[in-house]
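These notes are about the structure you will find just below.
Only one protein chain is missing; all other protein chains are in place.
Right, chain A next:
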Amino acid sequence: MKARHKRFGFIAAGLVGLGLAAWLVLNALDNNLSYFFSPTEVVENKAPADHVFRLGGLVEGGSLQRGQELTIRFVVSDGANRVNVAYTGILPDLFAEGQGVIAQGRMGEDGVFIADEVLAKHDENYMPPEVAEALDKAHNQATEATN
């Protein structure tokens, strides 16, 4: 085998490998992205009806209902709008009323967001950047509306 052929072989193998990796990556990205929506966007029907997404905001004070069973209901609000959420399972330790929260799941037919996952935080002072931005936006819209 000549050196030129060998080099060509290496390059071809490299390109095939790279192509395969790129295909894997793009394919996986396409299927596993979830977009973030605020309660206002959900109320305005901007969130997908048939795809998983992330809902973020504050857990409204006094909205948390624990029943006899494992299903927990609460309201996520950004100050302007509210969305009912149901979650079955055990909540992370730092979940509390008045705290920021991100829930991943999809909209149910009755307008209740069914969460598969509720995100935990290490630090009680920490506010997820998405949630902080959503709260700001809702607040600004409210002040614009009153002016």
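Here is the rule we use: contacts are C-beta pairs under 8 Å (C-beta built on N, C-alpha and C of every residue); 3 or more make two chains touch, one makes a residue touch a chain; residues count from 1.
The rule we apply is simple: contacts and distances are computed from a predicted model.
The complex appears with one chain absent; UniProt names that chain "C-type cytochrome biogenesis protein CcmF" among the candidates "M42 family peptidase", "Aldehyde dehydrogenase", "Aminomethyltransferase" or "C-type cytochrome biogenesis protein CcmF".
The residue touching the chain not shown here, chosen from A:94, A:112 or A:142, is A:94. Here one chain is not drawn; of A:9, A:62 or A:108, the residue touching it is A:9. Touching residues on chain A toward the chain that is not drawn are 1, 6, 9, 14, 17-18, 21, 24-25, 27-29, 31-36, 54, 66-70, 88-91, 93-94, 102, 119-130, 133.
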